[in-house]
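Just one protein chain is left out here, and the rest sit where they should.
Presenting chain A:
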Amino acid sequence: MQREVGTLPLAPALRARLAAAGFQTAQELLDTGPCGLSKEIGISREEALEALQVVRQECHGDAARTAGGSGATRRCTALELLEEEQSQGFIITFCSALDNILGGGVQLTKITEICGAPGVGKTQLCMQLAVDVQIPECFGGVAGEAVFIDTEGSFMVDRVVDIAAACVQHCHLIAEAQQEEDHRKALETFSLENILSHIYYFRCRDYVELLAQVYLLPEFLSEHSKVRLVVIDGIAFPFRHDFEDLSLRTRLLNGLAQQLIIIANDYKSAVVLTNQMTTRIGQSQSTLVPALGESWGHAATVRLIFHWDNSQRLATLYKSPSQKESTIAYHITPHGFRDVQPPAAAHSTEGTEMNPRKRPRTEEEKQ
């Protein structure tokens, strides 16, 4: 009840007027009542009523929490959090080396950022994850749905069909090997049409649409409560061109980051973002660094950087709260994202060395 007026979520003009009139604590506001308030500050009765409602909500929230109710705050002891984390699933990527360095896969309730040069495989991984999140629990997945927000237009449905078909095939093989009842039951619903119908696709053309989409996402997620993955493919693209006011960009990006963390936390889903790389020119050399500036680096909880080493694709875990930094190699096959095969069995993949940057659409172009 002793909340200062300055700490309440009111409009700045209203706050300035309240301070000028001499109100200091929330209790004083509540005591004055809407008529008195509108007379003192010179606002209409409706505005005074609204303001008082906000104040009452905040104070009752505080009082309920102090009395011991859980309210809307997300408070718990570290022990409870540990139990929650240990029972949480991961979204596997089908590349066991990558899953290992991530500690099991892409974690739910955290933001993972994938940075890389063009053609290194960021969108491929996003599409793989959109399929993998739907793997039924008996096969080790989280049985969720996916939201795919595309800003660059790089989502290719036929590629997703390939990846999904390979995934279903993989699960069929496991079910045949293990011969268990729930595997067979799960496979009835895990089919190509089902997978595709559970990927919700949004196309955003500029940053305003992207921001609007992210702010409307909580409503969408409360209707579709099975969503466990939100992918934003190309968060850098709408913010990198056409922005004159850089401080506005920083503010919008940070607001976006906070909104995404709230979504990840409240709806228990993983948020995956892809970022571009830019060149930082130092004194004697230039290095590739993730785009969008220094402050954006703090937005993601886990940061993966994909890069090239001659013709081998490498992934480095650059920032993680629980895993060490390490680098692994991965491969992109017609079936999707996979581990690098040991050299003896790699003869069939020689064709990709001819054109390592982007895999050609048709098979005839490779020799």
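The working rule: a contact is a pair of C-beta atoms (placed from the backbone, for glycine too) under 8 Å apart; a residue touches a chain by one contact, two chains touch by 3 or more; residues count from 1.
Operating definition for what follows: contacts and distances are computed from a predicted model.
Peer 1: Just to verify: the chain that's not displayed, which of "DNA repair protein RAD51 homolog 4", "Serine/threonine-protein phosphatase 2A 55 kDa regulatory subunit B", "Aldehyde dehydrogenase 1" or "Adaptor related protein complex 3 subunit sigma 1" does UniProt list as its protein name?
Peer 2: UniProt lists the chain left out of the view as "DNA repair protein RAD51 homolog 4".
Peer 1: With the full complex in mind, choose from A:35, A:82 or A:216 the residue touching the hidden chain.
Peer 2: Of these options, the touching residue for the absent chain is A:82.
Peer 1: Which of these, A:272, A:305 or A:332, touches the one chain of the complex that we don't see?
Peer 2: For the chain that is not drawn, the touching residue is A:305.
Peer 1: I need the residue numbers on chain A that touch the omitted chain, in ascending order.
Peer 2: Chain A touches the missing chain through residues 2-4, 6-9, 12, 15, 19, 21-24, 28, 31, 58, 61-62, 65-66, 68, 73-79, 81-82, 84-86, 109-111, 245, 247-248, 250-251, 254-255, 257-258, 261-262, 264-265, 280-282, 287, 293-295, 297-299, 301, 303, 305, 316, 318-319, 321-322, 324-327.
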